[in-house]
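Removed from the display is one protein chain of the complex; every other protein chain stays in position.
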Amino acid sequence: MKTNDVIFQTVAKVVFFMIIFFAVHLFFAGHYYPGGGFVGGLLTSGAIVLLLLAFDIKTVRHGFPLDFKWLIGLGLLFSVGTAAGSLLFNVPFFTHAYNYFQLPLFGKTSLHTAMLFDLGVYLVVIGVTMTIIQTIGESE
Amino acid sequence: MEILMCIIAGLLFAAAVYLMLSKSLLRIIIGTGLLSHGTHLMLLTMGGLKTGAVPVLGEHASTYTDPIPQALILTAIVISFGVTAVFLVIAYRAYQEIGTDNMEQMRGMETDD
Partner (left out) sequence: MINLPILPILIPLVSAVLLLFLSKRVYAQRVVSVAASFATVIAAAVVLMKVKTDGIQTVDMGSWPAPFGITLVSDMLSILLVLTSSVITLCVVIYSFRSIGSGREAFYYYPIVQFLLVGVNGSFTTGDIFNLFVFFEIMLMSSYVLIVIGGTKAQLQESIKYILINVISSAIFVIAVGFLYSVTGSLNMAHISARLTDIGGEPIVTVLALLFLIVFGLKGGIFPLYFWLPGSYAAPPAPVLALFGALLTKVGVYAILRTYTLFFYHDQPFTHDILSLLALLTMIAGSVGALAYKDVKQILIYNIVIAVGVLLFGIAIMTEESIAGTLFYFIHDMIIKAALFMLGGIMVWITGTSKMDKMGGLIRQYPALGWTFLTASFALAGIPPLSGFIGKLLIVRAGFESGEYVGAIVVLLSSLAVLYSVVTLFMEVFWKKPKLPQLHAKKQTSSLFLPAAALVVLSVLYGVGTEAVYPYVMQAVEALIHPEIYIDAVLKE
């Protein structure tokens, strides 16, 4: 039986971007407010899963033509790299640097190397979640 | 409040033990999920549920909650998320290969090298 999922597909296309934007918002809110790489990553993969439900694995693979396992490696590289950067400055491992900058448009902003670490977490979470869901979903 | 939390954690453990003792693989996995929920609740209670504001940035906060248990729980949640995911994948593979999700029948496989 062919299901009629026109409404679902149309809504999913719009809601996908809303979730992504909220995920990005949560990601940048991290460190001082609730949020961060883990929640952001979960929400992003949630958005991708929504597309998986509305369409199918082939369509989604066409939209995201990358190996999610590769994303895990990239994310780990970011996180470990940020932490190992402290080796270069001969400060204890994992020591972060931060400062306040006067940026155009944003005004006074705090920039923090913990954000780079969090970006790694974000990528790893997306990579792990999507790899698992694809592994289970693919064989059906 | 602490006592109530302890009782709830105990109930979660009881449910987890019941589920983990059943034969169906999926129930066992749900049981491990409940087990880690109970653990996290226990950890939160152990840190103290005293009144207070959120753990804040700044030096003049008069009341604040101990942030350490929360950090621990966050870590523990991430880890149990990962373990549950791996467990699900392996259980699914086992179900495909062995053809059953009944733990009673899942034994006596010869090792082959």
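In this document, chain identifiers A and B correspond to the written order of the chains, with residue numbering beginning at 1 in each.
We adopt the following convention: a residue touches a chain if its C-beta (ideal position, glycine included) is under 8 Å from a C-beta of that chain, and two chains touch if they have at least 3 such contacts.
Values in this document were obtained by computation on a predicted structure and should not be read as measured data.
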>> So one chain is hidden, and I want to know which residue out of A:Val11, A:Val80 or A:Leu103 touches that hidden chain in the complete assembly.
In response: A:Val80
> Tell me, which residues in subunit A touch the chain that this view leaves out?
Replying inline: 69-70, 72-73, 76-77, 80, 84, 86-87, 90-96
> Of the residues in subunit B, which ones touch the absent chain?
Replying inline: 20, 25, 28, 32, 35-36, 38-40, 42-43, 45-48, 68-69, 72, 75-76, 79-80, 82-83, 86-87, 90-91, 93-94, 97-98, 103, 106-107, 109-113
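In the analysis below, only the chains that are shown with their structure count from here on.
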> Centre to centre, by mean C-alpha position, how many angstrom separate subunit A and subunit B?
Replying inline: 24
> What does subunit A use to touch subunit B in their complex?
Replying inline: 32, 38, 128-129, 132, 135-136, 139
> Along subunit B, where are the residues that touch subunit A in the complex?
Replying inline: 57, 74, 78, 82, 85-86, 88-89, 92, 96
